[in-house]
Each structure stands twice: as C-alpha cells, then as structure tokens.
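Removed from the display is one protein chain of the complex; every other protein chain stays in position.
First chain written, first letter: the chains are A and B, and each begins at residue 1.
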Amino acid sequence: MIDMDRPMGRTPLDRPGGLVGQGLDRIDGKLKVTGRAPYAYEYRFDRPAYGFLVLSTIARGRIQDIDTASVEQAAGVILILTHRNMPKQAPNSPRTAPQLVDDRIAFRGQPIALVVADSFENARAASYLVKVRYVAEMGAHDLAAAQGSAIIPPPRNGSSPDTSKGDVDAALAAAPVKIEATYRTPAQTHAMMEPHATIAVWNGERLVLCNANQNVSRGAATVAATLQIPRENVRVISRYVGGGFGAKLAVQADAILAAVAARMIRRPIKLALTRPQVFPATTHRSDTIQRLRLAADRDGTLLAVAHESWSDNAPGENSYEGAAQATRNIYATPNLLTAHRLVHLDLPVSAAMRAPGEAVGLLALECAMDELAVALEIDPIELRIRNEPRVDPQRGTPFSTRMLVPCMRKGAELFGWSRRSTRTGQVRDGEWLVGMGMAAAIRGNPMLPAAAKVALGPDGMLVVSSSMTDIGTGSYTILAQIAADLLGLPIHRVAMRLGDSDLPPTPGSGGSFGANSAGSAVYDACMNLRGKLIAKAGFDAGTRFIAGRLESGGRSATIEEVVGSATISADGAADPGQSRKTFTQESFGAHFAEVGVNEVTGEIRLRRMLGVFAAGRILNGKTARSQAIGGMVFGVGAALMEAIVTDVRDGSFVNDNLAEYHVAVHADIPAIDAVFLPELDPHSSAMKSKGIGELGICGAGASVANAVYNATGIRIRDYPLTLDKILDAWSRETMPEQRSEVGSVGRT
Amino acid sequence: MTSDDRPLFPLTRRQALEAGAALAILGRAGPAMARDVPVAGTAPPESGAPAMTVRLTVNGVAEDLTLDTRTTLLDALREHIGLTGSKKGCDHGQCGACTVLLNGRRINSCLTLAVMHDGDSITTIEGLAKGDALHPMQAAFIHRDGFQCGYCTPGQICSAVGMLAEQAAGWPSLVTENLTTRPGLTDVEIRERMSGNICRCSAYPNIVAAIRDASRETL
Partner (left out) sequence: MKPFTYERPESAADAVRAVATKPGAKFIAGGTNLLDLMKLEVETPTHLVDVNRLPLGEVADTSDGGLRIGALVRNSDLAAHPRVRRDYGVLSRALLAGASGQLRNKATTAGNLLQRTRCYYFYDVTKPCNKRDPGSGCSAIGGFNRIHAILGGSDDCIATHPSDMAVAMRALDARVETIRPDGSAETVPLAEFYRLPGSTPSEENALRPGQMIVAVTLPPPPAGVQIYRKVRDRASYAFALVSVAAIVQTVGGRMRSARLAFGGVAPQPWRVPAAEAVLDGAPAGTPAFGAAADAALQGGRGCGHNDFKLPLLKRTLTAVLATATRTT
C-alpha cells in the first residue's frame, strides 16, 4: 500500500533514462487511427434492439398524461418505458441515478420516456409519436433575475462554500487602489465528441453495460444501487471513451434506462443520446456571476481580495460552481473573503466540467488582476510576483511545490513578453489591432484511493489491470510506462487492461486525479511484484530490474527464468494519506496569448499562444503536451465563443447543437505550444507527478481576454468575448482607440 | 502488446466458427473487428418502413444490403456492415467525425442515405491501411499525437486524405490568396480546409503537423 503520509524517497523511477518521462507514442494509437478501438456503442451483440429517449418540453410541472397508444402501434416498437411502467428503483441520492421516477418535471429536456424498437430508425420515428399532456408551472430560468433568492450551499468534500480571513471591507475602505468588477460566464457544454451511449446486455442475473463512462467503478456501483441488485452482478465496460471532460463522470439516463429495458425485453439494447439531447438531458457547466473586489497598496501589495460567486442548479441539486476556490490559494493577502451562492432554477442539471471552479473562476480573478495591474501601472507579471505567498493564504499550510513565478518568467522569455506595449491599442497589423495578455494557472492536485493488479506470465508478458479509464488522457500509455520501468521491461511486454469495473477499483478519470491515483496503485503493485520476484530468485533487496533481467551484485537472471512455469501476480493500492492535509497541493502555470481584434468587424482571432506549466514529474512529454494544449484551446473557446444560450421564457437551451454552440475549429487555433518545467513533487504521488488534465484550461481564457484589452483598451466582463460586445463598446465612442468598459464596474 | 480490442465474452467454438464463416462470406480482408457475436448479416428491420436493396463497395468489398430507406450511410456502415470506425458525433454534419471517402471524395456519411449510394465506392478508416502497414496519414497521426480520445480521429484522417487530394487537384480554399494560381499547402491552408473536423480534445496543432508530415510522404 502506497500512502502519501510521508514524502516519497528515492524510487526506481528517479533513475535517469527510464521509460517514464519519455514522449512515447500512445500505445493505443494504432487501434485509434485504424478505427478498431471499440467505444461503448460499438460492440456487436445478437439482435440488438434500439432505444431512443423522449425529453420533456416544459421546464416545470407535471405530466398529466402520456399517450403511448400510437407509439405502441408504430412500426417495430417493442417497448415504451415511462414513469407508469418503470420498475422499482432506489430513491434518488448521491449514490443512485433513478430515472422516470414520477410525473414531476424539474427541467426542460428531462428524460420522460424511452422508446425501444427493432431498429434505430423505427425507435427514433416512434419517439416523435409520444403525446404528452402537461400541467405546466411558472419557472425561473435566469440567474441574474433570481440572484436574490440564492442560498448558501452545503459544504462539499469538507470544503466550506465560504471562507473569511481578516476584514476585507475595512481593508477595501482604506486601500489607496482598488478594483471592483462583476464578471459573468455563460453555461457551457462539455461537447466531447462521443455523445453518451450504452449497450445493455443481461446474462442471466448479470448485467453488462458497455457505457461511455469516465469512472466505471462508481458507475457499476450506481447502477447496482439504483436497480437494487448486487454490485457484483453489474459490469461496466468503458475501454475507449470519446472524451469526457466531466460529462461522463456519473452515469446518465442512457445507462439506467437501457439496463431496465433490456431486462424487460430480454434483448440487448443500444441507446445513444443525440447531440441535441446531450445538452439538457445530461449535465453542463453552470453560468456564473462573479463579484471581484481587490485592494492594493501603491506598490502592488494586495491588501484585500474578495471573490463572491453565484451559480445555479436544478431543483434539489446542491452542487455549485466553485469559482472562488482558487482565489483561496493563489495570492498572498492579509484579508481574504470567498463566498459561493447557489440559485435553484428550473434548468437542467449543472455539474463538473473540465476544471470545475478554476476554469471560470480564473476568467474573472485573472482579469481582475490585470485590471489592478493597469490601475497600478505595474506589469501584470510583476504584480503577481509581488503577491507570491510563502504559505497557503487561507489554510496557512506550505505548498508541496509552487512554481508559479518560474513559469511566468520562463513564459515571458519564450513568448517575448517584453515586446508587449503597455499602452493599449498601439499595435496594428493591417486591419487588426494586436495585443498580448497573460494569466496565471493554478489547479488543485487531488488523489483518491485506487487499486491495481499486475501479473507476470511465463512468457514474460506483464498484464496490468485496473478499472482506470483512458478518455484521451493517455492512461494506457503512462501506466504501461510506469509498469515497464519498474519491472525493467520494454513497453511492448506490457499489456494493459483498463475500463472494466470487474478490475481493481479506481476513481477513474476526472478532477486531474487519474494519474496520481491509478498510477500510484500500479506503482505499488509493481513494487510488490518486484518483492515477490526478488524473494523467488533469492536475490537481495538491492536488486535492479533492467532490460528484462534481475541483477544484484554479480548475480543475474531473466524475468522468465524467475517466473518459471506459473504466473506471478501482485496487488497494489494507493491512498492519498495525510499529504493533502499537511500540504497545499496545486499545479501551476502561466499563459501567454496574442490576439488580433479586427477594427472593422470586431472579430477576435487568436494569433499565438504559449503555456508554461509545472506539474511534478511529467510521465510522458508527448501526451502531457497534448493535454495541456487541449486545455488551453478549451480556454480559448471559453473566452471567445462558447455559450449555451437559455431562452429565459421557457428554460430551453436554444443553441443545442454543434453548429450554433461554437467550439474552436482548426482555423481558430494557430501556433500554440505548451512547455513543462522540470519538477518533482515527493508529496504528491508515488511518481512525484501532479495532475495535468485540467491545468491547461485554468487561466487560459483570461490571458486571451487580457490580450483583447491590450489590443483595444476594451474590458469585456461578460463572456464570451464576441464581436457584438466589441462593436457595442466602439459604438459608444468616437474613435476605436479610446477606452471603454462593458459590464458593471466601479473603479477608484 | 497493448491493444485491447478483445471480445467481451469468449466465443463458443460454434460462434467462432460462425464468425469465421460470416467473415469469409463477406470476404473482408484484414484483421477481424472486435465482435462479441458473429456479424448478424445485413438483415432489414423486422418490421416497419420501406426497405430497399443496395450494393455498396466498401473498402473494395461488395456489400449487398437490404436497408430501411431512412438508414444513413453512416448507420449502414456502423450498424449493418459492422465497420464502426466512422463515428457518430453529432449526426447533423456539424462535427466531421463521420467523414468517409465517397468515390474518393470526403463527405459526411451522416448526411446521406445509404440507398442513394447504390453502386458507389466508399473508403472508410478501416480501408486506409494496407494490411498491417498503416497509411502514411495514420502513422503521422500516431507520431505527432494528433488525437487524444480518438473519437474524431477516423474522420480527421479520412478528411485529411481527401483534403490532400483536393489540394493536389488545385482546388482553392477561402484563405487561398490568388484564386487563379495553384494553392500551396501552408499551415493556414491546412487549418481552413480541415475546419469541418472538430476535435474537442483540441489536438489541432498536432493534427496540422501530422498532415504536413504525411503530405511530404504521399505527394
């Protein structure tokens, strides 16, 4: 058992020249580029039936009647499932996900029926025949309008929604320089390329779900608890996942309904959500309203920071967007206030999306810091350096490692920050006003309990098993690198078995905890296996595993010789222990962006971008860079184009498709790069690595918004920064070069 | 050995024989797909809408299918022929994950009906490699890490192959400065021409690098 109560000492991974750290090609690459990697909907079973969801068309009220007569008569229809014939399920709780519970409608787009037919085409057509009569009630769908009804949400994972240190109000009143600004971020959709999908197959009492899922261990437990069947009778398979970003952390309606219906009709069922269904019927990131108040001395020393955030969720859902969480850790200040408020609206369920909290929180905080730098006439990097804390500003704990300043300095050097004009609107390239911006990146570095198993066969092949998933993060590859390194095997002698809830449990992929958790478990299993091999060989504890051999002193044996005729296996487990209590654990970075703003149209286009990050040991330089760039592009989208639009009249998501919900396309992303600074964090995990799946998005959008300000002098506080907002600012001026403010602001 | 496309349930001997037979009848070359039971064949739905027969040549193999008229080319490939490499990301031509080559040209297979393609020749991601030898574009995507989750990848690769053919034929793009001269293959050109393929993992810079690499090999 690895637990992080104490820092890791020297480990075999510290040996130079190992596989860990190398930018190996993904080991699942060949399957993916040849189309042979099977995603959830792509396993073949005999005579599958096809499901299609029906969603509510009111946002609040109840179902008076569902007329299914014409559906039952429709071609090919086998079953229609509604709340009236839904078998008994466990009540709703954090551990269950019951569907079609009763006649209540809590949001527009809530699943209210499942149509099952002999073909996809028949199921889809029949779904349009379902006639529903509702008793509709007035709903609330607008965060700003309902802000006054906000509640203080319950604590989450032991973390209070509010923190307070010192006296922010007094400090603000006395400070010579202050910024007060309200930022707004819109609702966003994960938009992973693979929509939620399930195949449900019963084998007697045993249920197999091929399900697009980031966390199959929890998924199987949820399904078992919901259906009230033994956990060991549920197996969730998710070997390849077409992106997640949080959307597939919890099982959704497709898994439960496919499982129930497949049992009823004694046939496998395939059920995928359509893209327009994904928007309301699964989860999304809440919109936020964030009030920032910063106070500083004339030399830039922060005297007070207050960050208050409002977000919304569906009735009964108490999860809130933790936008102000990073504000607790990032800058030194004697007076610090953070607060989260939750408004219950009659809208679809809000939940985690890539870097929940930081992703939108830093869109506000890191722009407010830019505003403060402008007010102080201090370089934004210098302002941040002057407020670098020695210990966690809220908790008082030391940071395990903290490389924000080196990241900013390295980025400034590589990006050519010194060429930035400190005055706005000074640089032109034809019709384009050009500006540079920067922002800091910070993201929590969690770890959760995880398990793994390794088995070495007589053929010398090492099989690594874990319920860990690879959602594009590179889990297959980095776990194989860890295992190969520790056993001294070439990578092709490691076979990975992931994404199966029958394998040793892990928390899966999410929250940047995947590599720390599953990786440490694999590390532990491999170390235990080494112990068994050493004992079997009769070698001493100093035995080295190199090039397929055990070597100790003058003695040497091949792995196969030691294994002999029977497979030797070992279990591994890892636990975060106390390290996250004794140390504040965060990954850090700095973003640098250059944008052009078209002085005719107000169009904003990214010109180039750089992220410099420090996140402990980088397990695979190639996949790590890809993840960082991917996060940065997510941030560019958040800054410039992404927004779910709610029709506040009826609580519907208006732009529920990929033509009108804009994510960045190839043409939006020019030269962009990510660099990692060397770092080891012995307090983080067995590998001394930190999570990187979300760090790239944190602060990325703010650097873009700050670049827009630098280009134009316009500070837009209402994301995304679309051209209409630029034009609106210009329309209030006589000349585009002059300053303008969009959004509410008070500045002294 | 790292691939994990094993069947979920071990095949019985009878099933294995049938699977082999089904593959033999279909005459498909190359490695078998992960299949938990033999391909059910190409049976039409048990009831319902008008069905029609259609012959598609997919990756050089003739496929005689009886299909609901509503079946898209994408669903015919995925659900009826068992070629699941082409992906359904939006089903509305808004993401590009379903891109295949129709008589050599890239199209969105989700926005066309299978019955409209009687006699047509379709190349999917499964048809690009020659046996075990990857197409240069596939190899370049691996080397440059032009993907993460892999779900848009078959569409990106098929689109890139089609795009290079278009560029080689001298087709302009929106960013081609002079419409009457032959366009080059700058990164800006690649990005504009590939913009119909969304990658939410945002491997865009790596995809552009892969295409640049592959273009040198294939031209």
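Here are a few things to note about the model shown:
Keep this in mind: contacts are C-beta pairs under 8 Å (C-beta built on N, C-alpha and C of every residue); 3 or more make two chains touch, one makes a residue touch a chain.
Just so we're clear, the structure is a prediction, and the values are computed from it rather than from any experiment.
Chain B meets the missing chain through residues 48-50, 52, 68-70, 72, 91-93, 96, 99, 102, 105-108, 111-113, 115-116, 118, 159, 162-163, 166, 169-174, 176, 179-180, 191-197. In the full complex, chain A contacts the hidden chain through residues 57, 75, 121, 124-125, 128, 276, 431, 600-603, 605, 640-641, 645, 647, 649, 652, 654-655, 657, 659-660, 662, 664-668, 722-724, 727-728, 730-731.
In this section, only the chains that are shown with their structure count from here on.
For this pair, chain A with chain B, the centres built from the Cα atoms lie 29 Å apart.
Chain A makes touch with chain B in their complex at residues 25-39, 41-47, 75-76, 117-122, 125, 190-195, 203, 208, 210, 237, 239-245, 272, 274-275, 461, 471-474, 476, 480, 491-499, 622-623, 625-627, 629-634, 657-659, 663-667, 669-673. Interface residues of chain B, counted against chain A in their complex, comprise 1-5, 8-9, 31, 33-37, 39-40, 45-49, 68, 70-71, 75, 78-79, 82-92, 94-95, 97, 124-126, 128-129, 134, 138-139, 141-143, 145, 147-154, 157, 187-188, 190-192, 194-208.
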